[in-house]
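Only one protein chain is missing from this complex, and each of the others stays in its spot.
Each chain gets a letter, A, B and C, in the order it is written, and its residues are counted from 1.
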Amino acid sequence: MAEDFIFEETVKIYDTDAQAIVHYAGYYRFFTDALEAFAYERIGMMFPRANENVWFVVVESNAKYHKSARVGDKLTVHLSSNIVSDKAIRFDFKIMRGSDFICEGFITQVTIDKNTWKAVPIPKEIADKLV
Amino acid sequence: MAEDFIFEETVKIYDTDAQAIVHYAGYYRFFTDALEAFAYERIGMMFPRANENVWFVVVESNAKYHKSARVGDKLTVHLSSNIVSDKAIRFDFKIMRGSDFICEGFITQVTIDKNTWKAVPIPKEIADKLV
Amino acid sequence: MAEDFIFEETVKIYDTDAQAIVHYAGYYRFFTDALEAFAYERIGMMFPRANENVWFVVVESNAKYHKSARVGDKLTVHLSSNIVSDKAIRFDFKIMRGSDFICEGFITQVTIDKNTWKAVPIPKEIADKLV
Partner (left out) sequence: MAEDFIFEETVKIYDTDAQAIVHYAGYYRFFTDALEAFAYERIGMMFPRANENVWFVVVESNAKYHKSARVGDKLTVHLSSNIVSDKAIRFDFKIMRGSDFICEGFITQVTIDKNTWKAVPIPKEIADKLV
């Protein structure tokens, strides 16, 4: 398991809805942003492209909402990654606002050949950086 | 358990991303659209407002992606609802494109007092229509 | 100039923001939905694909906001189209809520060869249906 990656996010007006809180699907933007930063900084890849031929695609997403975040809130997203098969990585997220536990969830991604759209093993140069 | 509710959707260009498929978080728009139509047609409520004082808020969301949908695809969203506690309803979704099983998932919602932001029982006039 | 095309839309929770009104960029979703329906019903094309080789791409967008729309509002989108050059069409929109004039704007689209990404004339079978 890779060490936790930390990403800072500010809630934008477009993340919120008429309940004056972040729209439930908006948290997936925060997950994606953290994942994109993690992939760029830790692996050197431009998410969701693993390499010339291999893409990451999402096979499952989940979020549990504990407290509500509001426009202007400064959030800290904690990301950890686990290789769950030779073709799949699960990324777990926890979102905090200071000591308030706002949201947790995960995204499971599979590596595919972008031409055949079939699952392929995670490229070794990526897997090596996640263990 | 309420009978299945069926909702038709067309994939729009803004639902897709550069992988030329629906962005994973975009399926939650389809879930929300089906839920909004269900609430309006079956219950007569304007989602997410249960009544003057009570709102629905999302406490969990989940989606599993089986096949990819693309711009212009005609999708059928099947919704079923289950009251899981006196304050929570789980809405389950299955998205089909003809006989292709595209995606399944759920959204769990809790009823709250919009002033105190505390969980309150599901209003009886709504619960009665879901059993 | 083609006759006005009318499209009905309901404001969804995800169209709104913490000001409890439709987010300014959300109106472009309504424009796009009306345009997609117009293209499908009047021209028989699956927007933004004009044909196998030709795509529509947006070169300008504009919206003026007169009144605020809120979740659950029933909106009527009026679309008219004008061929402004042999390679460009401007689509004008007016959004009403009953007799309230909510928003007006336009999207200008150019037809391109999707392989070379160069502007090409609007396909005749499409232009013929717009005059």
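The rule we apply is simple: contacts are C-beta pairs under 8 Å (C-beta built on N, C-alpha and C of every residue); 3 or more make two chains touch, one makes a residue touch a chain.
Bear in mind that the values here come from a model prediction, so they are computed numbers and not experimental data.
Take subunit A: the residues that touch the chain left off the picture are 10, 12-14, 29, 32-33, 36, 46-49, 71-72. Mapped onto subunit C, the footprint of the missing chain covers residues 19, 21, 24-25, 28-29, 32, 48, 55, 57-65, 68, 107, 114, 117.
Residues of subunit B in contact with the chain left out of this view: 13-14, 16-21, 23, 25, 70-71.
Assume only the chains that are shown with their structure count from here on.
Centroids of subunit A and subunit C (each the mean of its C-alpha atoms) stand 33 Å apart.
Averaged C-alpha coordinates put the centre of subunit A at 23 Å from the centre of subunit B. In subunit C, the positions touching at least two other chains are 13-14, 71.
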